[in-house]
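Of the protein chains in this complex, all but one are displayed in their positions.
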Amino acid sequence: MTDNLPRPLRLLLGFASWLLTVAITLVGLASLTFFIGRVLPIDPVLAIVGEKALPEVYDRVYLELGLDKPIWQQFIEYLGKLLRGDFGISYSTNRPVLTDLLSFFPATLELATIGLVIGVALGVPMGVASAYWHEKWPDHLIRVIGLIGYSVPIFWLGLVGLFVFYYKLGWVSGPGQVDVFFTGIVPRITGFILVDAAIAGEWEVFWNAVSHMILPAVLIGYFSLAYISRMTRSVMLDQLSREYVLTARLKGASEFTVVVRHALGNAAIPLVTVIALSYGGLLEGSVLVETIFAWPGIGNYLYSSLFAADMNAVLGGTLLVGIVFVLLNMLSDVLYAALDPRSRSLANK
Amino acid sequence: MTGPLVEIENLRVAFRNDDGGWNDAVRGVSFSLGREKLGIVGESGSGKSLTGRSLLGVLPDYARISADRLRFDGIDLTTASPKLRRSLRGGRMGMILQDPKYSLNPVMNVGKQIVEAIRIGDRKLSGAEARRQAVASLEAVQIRDPERVMGLYPHELSGGMGQRVMIAMMVVREPDLLIADEPTSALDVTVRTQVLSIMDELVTRRGMGLIFISHDLNLVSKFCDRVIVMYAGRIVETLDAKNLHAAQHPYTRGLLACLPSIDGSLEPLPTLTRDATWLEAAP
Partner (left out) sequence: MTLLTEPTADPKAAIRAARWKEFRSFARRFFRNPLGVVGLFIVLVLIFVAAFAPWIATHDPYLPTLTARLAAPSAEWWFGADELGRDIYSRLVHGSRLTLLIVALVIVTSAPLGLIIGAVAGTRGGWIDAVFMRITDVFLAIPKLLLALAFVAALGPGIVNAALAITLTAWPPYARLARAEAMVVRNSDYVNAVRLAGASEFRIIVFHVIPMCLSSVIVRMTFDMAGIILTAAGLGFIGLGAQPPLPEWGAMISTGRKFIFDQWWVATVPGIAIFTVSLGFNLLGDALRDLLDPHLRQRK
């Protein structure tokens, strides 16, 4: 239908339709949090302010939520507020939820990112080796390592890790981001403790943070690695069975060139999108990990909000992570289009 | 150069099957090849492709190969090191596969793929010189505007062009032997002649040996000097192409009889009835 239109217009339409899909997903996400916050609880006001709130607070929140208005109007107002960055007030910290979330987010990002780096740096080579030596002992070994990784409950492994490496062996520091002694020394610039400590030149704090971070980061890294090596193996097995790999061998290329340059080069395209999406899973897993390690991130924040029955904070956190998920989806779409020459030509036609 | 280019005696290839036994796919194939064009004809499963791949050493490692003699230019391939065999591939023996849609790397452009082949041959070659040679190789397969084609990706090539790129890539290092495994089966009939004539010209001009593997008896008989007919892993007949009509073996005669001819009778074409005795070794 659109084939007869000039190319720039077609590109624009394609892009617009992609954006529309993203927007619909975001609205869907917001409607879910709206539903959970407004429709599900018997008394949504109580859900936010708690049972012990004063009557004036109750009335104020009642009006703020607009509970006297019809539900669809409430939803429109809710969407409007979200677009303005108003995720509501957290009644346990008395600050806007978004402010709270953004202040805790960097710590989670720091942990998840290091975890992802470990996952990719180790997981991809493991997956490649696993696929290349299919059904031989390296494959079995790597698959077992991965299998354990996605069968074990992450919070339990963290607990066991703390017990063994902190309590019994004393190799790492315990819960918390830095020792109590060091809190507040480093001025907050980016929110990433390692970066801020390095910028401030506070190397003692830096290494202390490392010793606190190493266990949770390795834990998340292990999970990431288990997933990524499995995905890599699967994609590589597919690619290694293809004819162009035979052609490369026929040219006399070394096995390394064949596997890395040709097979992995092709595998990278779907793999990169898979890895980008897995980052979302790491953020999610941080909820459980942070509670074990008393890490001051979003996970910990959500956990304490849950126990304070702070509905706004819980929903706000869910919404924020959901938005990050959608952004990651968008990123993976873009990466796929950028890396695959075939999709670029489709755009050109 | 003394002696034949290729000497094969009693080649056997077997694959493990699910029950733990072995499936014999090639059962005692023997032939030799000089600087000539040899056709290997057979149906699917006759073992013709496997014979070619055994020479090149690109069978999967779950295959079992044995031969009394497997020689290329006097080199004993059964005792050769993997490194030696790898150096022969591309450099002295080339192979063209059937469908360039699948046999070319989809995310590398044509230029990069040909340059890679060139640089495997000579690592010290400069990028610019390798590129120049790549362009020249495209000209040799009659691709017009080779500079533009260098930057194209395989999915942007037509079937005939893709196959010519494949040929260029495999002959650029001037191998002595070229094995073509169903090189025109994926192409439109109109394009086949062109690709075949390019292959013919290259092979003749450079004095290469050619093994042409196909299921198309007609095509092979017109293109090659000698024809080998394979059935169920064995050679059932060997003859000169010009003597094809005088074939003896019932399988070959059956294949010939299946071919329609424009001035043949209007009776329905005979179907091949397979005789179990063909599965046994020839006396």
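Chains here go by letter, A and B, matching the order in which they are written, and residues are numbered from 1 within each.
Criterion: a contact is a pair of C-beta atoms (placed from the backbone, for glycine too) under 8 Å apart; a residue touches a chain by one contact, two chains touch by 3 or more.
As the structure is a computational prediction, the values presented were derived from the model and not from experiment.
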Which of A:159, A:189, A:260 or A:334 contacts the chain that the document leaves out: A:159
Residue in contact with the excluded chain [from A:73, A:241 or A:343]: A:241
Touching the absent chain when the full complex is considered, from A:32, A:57, A:121 or A:274: A:32
Contact set of subunit A toward the excluded chain (per top definition): 21, 24-25, 28-29, 32-33, 36-37, 40-41, 47, 147-148, 150-157, 159-160, 162-163, 167, 237, 241, 280, 283-285, 287-288, 291-292, 302-303, 306-307, 309, 311, 314-315, 317-318, 321-322, 325-326, 329
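In this text, only the chains that are shown with their structure count from here on.
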Contact footprint of subunit B on subunit A as seen in their complex: 242-244, 246-254, 262, 265-266, 269, 339-342, 345
In the complex, subunit B residues that touch subunit A: 56, 58, 86-91, 94-95, 97, 99, 102-109, 116-117, 120-121, 153, 155-156, 166, 169-170
